[in-house]
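For this view, one protein chain was removed and the others were kept in their places.
Showing subunit A:
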């Protein structure tokens, strides 16, 4: 890399893009992102487990994190999001997610561009960070990879009679969740075509039961498609894992059906209107006998 850069500065190589191509032709994955801000905040949002899985194909990159088979978060970055995206085959591997996040934050708050490189099976994941405001500095991180662990396949049947879909404004929903009682053990989510249309009840707090209701005609609801009433309970601790993503999301899609499996899509907007998505699957708490 040094070699190419020197050549470039000397004016021998004119095309900056050639730096990548010449160096990393045999790499399975090589992509370049001009601004890491959205990428970094999305990675931070899904950092709730040690290891994450990275899968890449010609459509883009998926980074998934799971905890205990009951919650799964996936970050989707489409190929169009990147300034450059070159892929060979379908590489997949596991890395430590918090290490990845820390490497991305090496330059602190200043915005950087990053090159993500992966040679092949067994090689480390390479991150080359260059801050925009300082040409003289750059950093190269090499993160060890392991074989990919199998992920749970969650799926909500799109044809289910009880599939409910709600689209909401991100900041408003974030406020609602933020104001829920933090001491509560469980949250109960009710979605219904009748009133209350959308309700979150906190359970497990002594002496008090609180709930928040949003009418379907509210301004914060962008789309309300409800076929049947669904009621399900979730561990508040797992819902809290979505907080970080919710805070930066511009739009949120909530999908669930009679099984209770909750699918949350958070849309994050980069400054230049490009989008990336984080999708969460959260399994419900089963009804206990004494209910």
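Please note the rule applied: a contact is a pair of C-beta atoms (placed from the backbone, for glycine too) under 8 Å apart; a residue touches a chain by one contact, two chains touch by 3 or more; residues count from 1.
To be clear about the criterion, contacts and distances are computed from a predicted model.
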Protein name as given in UniProt for the chain not displayed, "Transcription factor bHLH146-like", "Serine/threonine-protein phosphatase with EF-hands", "Proteasome subunit beta" or "Cell cycle checkpoint control protein": "Cell cycle checkpoint control protein"
Residue of A:181, A:228 or A:275 in touch with the missing chain, whole complex considered: A:181
Sole residue of A:99, A:128, A:220 or A:267 that reaches the chain not shown, by the stated touch rule: A:220
Touch criterion as defined above, residue of A:99, A:128 or A:205 at the omitted chain: A:205
Sites on subunit A contacted by the missing partner chain, in the whole complex: 172, 176, 179, 181, 205, 207-215, 217-220
